[in-house]
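Structure first, commentary second.
The complex is shown incomplete by one protein chain, all other protein chains being positioned as in the whole.
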């Protein structure tokens, strides 16, 4: 548990007014929470730049009719333990699958794994969503 | 099933050589596949711009000790059916959770849902990874 | 001139400490200024989303040996008045030019102009840097 502290920000009234309207439209009911979220986003970007242990999700859109593809995806993931935590599979329609692979490790290792999966034939699209393990990001 | 066709690209030899080295380093064994992936990425961006039905994953990092947060996350997701398809939960450590919510619908609806979830107190970080339903993106 | 006001943010001590170290490494000597910059960035993104009058710079890298290209770039820019404010030209080497076009108008108009310039043969790379007219962003 971390102590809670306070700091104050000086700002032009008009700018604060615009900000309040913006965050309300994005669902915030509390200005401090919107500021903390902006702070956390910057810290998480820095964790990735600095090569610290991070977490993320690799999203793959693929055609499960492609021969051998499901096996190859599974094989690569098994060899990528412990970076790979778990996988969820969604059946989008008769042909298309969406697979989310939860990952954890250094940014470089995770990006290399995502590159390898995205480059397979039959994988139509791949994305890596970067987040944090939350250890430092309180 | 779609017919396969071919088209040819004229390009400076040096540029092609640089491209081949780049895609090899990213895991591609086939130049056509690298070109098709670049094409699909552009088409998926356009699906989001044009408000078509798309798919994606909302990634949330949160502290499950925050009173009422898990209940609120569940409540919001239940009310967001049919945009929400499924949710996967990863226990990162004693305090931190990673939750992936598979979503499907118009880009605007999905972005509004992601905004609402990200703005909750206790949610440390949220990201929306944009992909496609794959219906048009062959 | 706008009045200056103050607001206070409650935050975990550890998170604030991490933020202070981050902004120091990015050149900030003042925490309020770092927060105001984060607020302004969000407001400027919103100006672009909302189709308000914005400003920006289109950066073009091109080969001035390509016959007719310089004339075509000039012609398009003249027809894009009043969106186009001014152009700066840098001679990178015997072959390569960097051109910066200052623009102002609705986001849609500016993006369409940037697309048109980037798609010309001989233009190797184009980028649109999005900023604001500063009218509302105090």
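As written, the chains take the letters A, B and C, and residue 1 is the first residue of each chain.
Throughout what follows, a contact is a pair of C-beta atoms (placed from the backbone, for glycine too) under 8 Å apart; a residue touches a chain by one contact, two chains touch by 3 or more.
Keep in mind that this is a model prediction, so the values were computed, not measured.
The undisplayed chain touches these shown chains across the complete complex, B, C.
With the whole complex as reference, residues 2-16, 18-19, 22, 31-32, 35-36, 38-40, 42-43, 46, 136-138 of chain B touch the missing chain.
Residues of chain C that touch the chain left out of view are 23, 26-30, 33-34, 37, 40-41, 44, 55-57, 59, 61, 63, 85-86, 88, 90, 92-93, 95-96, 98, 100, 102, 104, 115-116, 118-121, 124-125, 127-135, 137-138.
The criterion applied here is as follows: only the chains that are shown with their structure count from here on.
Taken as a contact graph, the chains are arranged in an open line, each linked only to its neighbours along the path.
Rotation angle relating chain A to chain C: 180°, from a CA superposition, given to the nearest 5.
Homomeric contact chain A/chain B: same residue numbering on both sides for over half of the interface positions. Between chain A and chain C the centroid-to-centroid distance comes to 26 Å (mean Cα coordinates, whole Å).
With centres set at the average Cα position, the gap from chain A to chain B is 9 Å.
Within chain C, no positions touching two or more other chains are listed.
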